[in-house]
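Quick one: the structure is below, questions incoming.
Apart from one protein chain that is not included, each protein chain of the complex appears where it belongs.
Coming up: chain A.
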Amino acid sequence: MNCMDCRRQLLTTPQVRDAEIAAHLAECPGCARLAREQSGFEHQLAAAMRVPVPENLHDRVRFAASMRRRRPARWFAAAAAIGVVAVSLTLGGWEYRTSTQLARGMQTTPAAAQSVTDPRLARLEGRLEAFLEAENMGTIVSARERPMLGRRAAEFEIVHGDERASVFMVPDTWLATTHDVEANGMPGMLIPFDGGVIGVFCPDREMLRRFAANVRASMSLRG
């Protein structure tokens, strides 16, 4: 090994001191001096390059990484948000349209005295009767079947003292929440129940509220 090779190796891979280089350093004072200087320089270089590391770096980075792993991708979150808004708007529009059509269909003309023959509507009539009796809210004085939103529905006229109310039962219709509506200037409410929607119209708002508050639990098309 000559001096040039030795110096080149010292400046390239100073950590490698093989037998060949050791032999050259032993016999060449110039290269040996350079090797000593080189050794000091390597210490300085290592110290300068060892920049301080933030405390608990591994834990902090690992924690941040684990949060990122659990967090859905941004595009997925954005798509999900758009999806939720789109579904909400669609459902909201559908809800508004259904409640408006129902209220329009429930024009409060007195029900002609007929009998309800549809078995499901007859079952609902029985439950309504039991509910009115339990709540002491009057009795059914007339009933009839009438189409509503393309479905077989029932209309009942109820008398409670001097008050009269109209109740509509529309099976197989879905509303998410209770709606305050009006038909022929009379206040009413549309109340979703398990299997359809009940519409009740009554000039007495107190009676309307009482009816709306309790009827839902008594009505069901199941069982």
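As a working rule, contacts are C-beta pairs under 8 Å (C-beta built on N, C-alpha and C of every residue); 3 or more make two chains touch, one makes a residue touch a chain; residues count from 1.
Note that in this section contacts and distances are computed from a predicted model.
Peer 1: Can you pick, from "ABC transporter ATP-binding protein", "Metallophosphoesterase", "RNA polymerase sigma factor" or "Putative CoA-substrate-specific enzyme activase", the UniProt protein name of the chain not displayed?
Peer 2: In UniProt, the chain excluded from the picture bears the name "RNA polymerase sigma factor".
Peer 1: Under the stated touch rule, tell me which residues of chain A contact the chain that is not displayed.
Peer 2: Touching the missing chain: residues 8, 11-14, 37-38, 41, 44-54, 57-58, 61-62, 64-65, 68-69.
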